[in-house]
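Every protein chain of the complex appears in place save one, which is left out.
Chain nomenclature is as follows: A and B, assigned in order of appearance, with residue numbering initiated at 1 for each chain independently.
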């Protein structure tokens, strides 16, 4: 189990790093200065989990208790600053880690909510909030309409992965396997959605 | 008293439903997909109470503890999706419940704040926040300047109703009657404001 916990932690950190890069690049497009880029990277990387923690009452919020999160965010901003062109070439790798990160953030956020005794329905919702609200806050702070409100079935993939995890934990409690399977569901739906240009219907 | 409590709960749920419809319709105008509409409906319906709960430290926030709120919000999104044209015809009925909802949310938010031992002044403010901040968050997420900052004396009606309730509770403590009277004050001011095109002065 401790090996698995280490892997989970590592992926969590790498996911945070990739999210932070995406925030720093968004700041770069808006011509924010390096401080603004730092804030946007921080908000993108930990904003979803922060909102979840504030709503469920788990404060001080998570990233304040482990400085590694802040460290990789600072590293991400510096790397974006000095090696922007190299990063843009790594788009495909970034997309991979971004997608894995979203899957992991969903299940971790879900588990944290369940652990506080809240309903599985709320836990699935908070899992998705953990994964996607960093991007929403990034867009609001950049004065853009949040991307996920209009494109991709990003958040829906998280809800589906969370639902899968909760159902299988109920039928057959095997946390690690169900976690991996839940993450796989998120990744699969998202990758298919991007490849096949799936989108959700609009209210007309 | 339990009959009254049931009525309060029912109006609370109906108010939440009507607020959620207004969020879903706003999403429709912005051409958000159905997931975006769900988020906007959720934020509009429970955003004010959520902000109040976070500020006064009553977490997990209210709607997480009673799934009926989430259920009527999901219902509101589905109904907006399938019956948008019918809903638009019910504008007058919607306005009625919206106004009653605002009145009730104000007094309930106020009472919750008082119950935590905070000052009546803060409680009146938090009552108004409960009632109007869902709409503010809806506008911020839609990348609009919040409507209430420019139009109607919406929030002022809530502050007046809250002040009325606090004063009469102090003079003559009769929670249910003062509550109904406070809600009536909110409704009256708002209805008059809309009918007579009242507005607050602007700083020039």
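Points worth noting:
We take it that a contact is a pair of C-beta atoms (placed from the backbone, for glycine too) under 8 Å apart; a residue touches a chain by one contact, two chains touch by 3 or more.
Here the structure is a predicted model, which is why all the values come from computation and not from measurement.
If you put the hidden chain back, the residue from A:39, A:96, A:167 or A:181 that touches it is A:39.
From the options B:8, B:79, B:96 or B:140, the residue with contact to the chain not on display is B:140.
Within the whole complex, the absent chain has one touching residue among B:13, B:71 or B:118, and that is B:118. Only one of the listed residues, A:94, A:141, A:179 or A:193, touches the absent chain: A:141. Residues 24-25, 27-28, 30-37, 39-40, 50, 54, 59-61, 64-65, 67, 70, 80-81, 84, 140-143 of subunit A touch the missing chain (whole complex, contact as defined above).
Mapped onto subunit B, the interface with the missing chain covers residues 54-57, 59, 116, 118-119, 121-122, 125, 136, 140, 143-146, 148-151, 153, 155-156, 199-204.
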